[in-house]
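Take this structure first; my questions come after.
Of the protein chains in this complex, one is absent; all others appear in place.
This part shows subunit A:
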Amino acid sequence: MSTFRRTFRIRRPWRLAAEATALLIAAAVAFPLYWMLLSALKPAGEVQSTSPRPWTLDPTLDSFRRVLTQQDFGRYFLNSLLVAGSVVLASALIAFLAATAVTRFRFRFRTTLLIMFLVAQMVPVEALTIPLFFLMRDLGQLNTLGALILPHLAFSLPFAIWMLRGFVKAVPEALEEAAYLDGASRSRFLWQILFPLVFPGLVATSVFSFISTWNDFLFAKSFIISDTSQSTLPMALLVFFKPDENDWGGIMAASTLMTVPVLVFFVLVQRRLVSGLGGAVKD
């Protein structure tokens, strides 16, 4: 009893110190994002000032306006959205089918396939830029959005399959047997029963394919070389990013525009993300 009391009493000031530390760290971690938004809203004179202040008294949308009108930013934004959207949809469907195959069936080479999916996740995407460049050239996809969609589809699949396994496994087998007893066909079970049940898992999985595609910089830089109308956001951002005379207001406004969609997506799915990661890690 006395030991219990003592540990409890010692804990309290410790906990307050821990909470203060946590809040300080949270502020420090959030600071870069705060500074990005702040600088995007500051008038040009304040951004270029040599004594920056952590607030602004007259926020303006000038930097956003400049970014959206000067460069073809809206178009790049749309391209990025199109590429990421296609990859998310296609990889979710393909991964759902594959995950169903490896969890609901027993067949030859099943374990081999699973190990291959695991190993495929480790392949450094960047190392394949050179052969993919020639492959896209041969397919006539250079300078088109297809050159970005196809490789990202391939690279997001292994992880998506691996992560979806847990969600498909969680659907009880009794449900499947009951469906067949009721006379449901295999495809009816797949699309009308299994798919809706696994859907939350699909959403969590798609965050990863969305982010890796949305953030892609290397492929956009290497495969879209002469037709800037097919460029995506990271390249547009680098148009503003000049080593000498930086338009920091513009860069920060463009960065904000590029970060917001991912943030929104993240906040929407964060609960499922954590449980999904737990599932993917656990088995």
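The rule we apply is simple: contacts are C-beta pairs under 8 Å (C-beta built on N, C-alpha and C of every residue); 3 or more make two chains touch, one makes a residue touch a chain; residues count from 1.
In this text, contacts and distances are computed from a predicted model.
Think of the chain that is not pictured: of "Sporulation protein YqfC", "Sugar ABC transporter permease", "Putative manganese efflux pump" or "Transcriptional regulatory protein AfsQ1", UniProt labels it "Sugar ABC transporter permease". Touching the chain that is not shown, out of A:56, A:144 or A:222: A:222 (per the contact rule at the top).
Mapped onto subunit A, contacts with the missing chain fall at residues 3-4, 7, 14-15, 18-19, 21-23, 25-27, 29-30, 32-33, 35-36, 39, 47-52, 54, 93-95, 97-98, 100-102, 104-108, 110-111, 113-115, 118-120, 122-135, 150-151, 153-155, 157-158, 161, 173, 176-177, 180, 186, 211, 214-215, 217-218, 222, 233-234, 237-238, 241, 243, 246, 248, 251-252, 255-256, 258-259, 262-263, 265-267, 270, 274, 277-278, 281-283.
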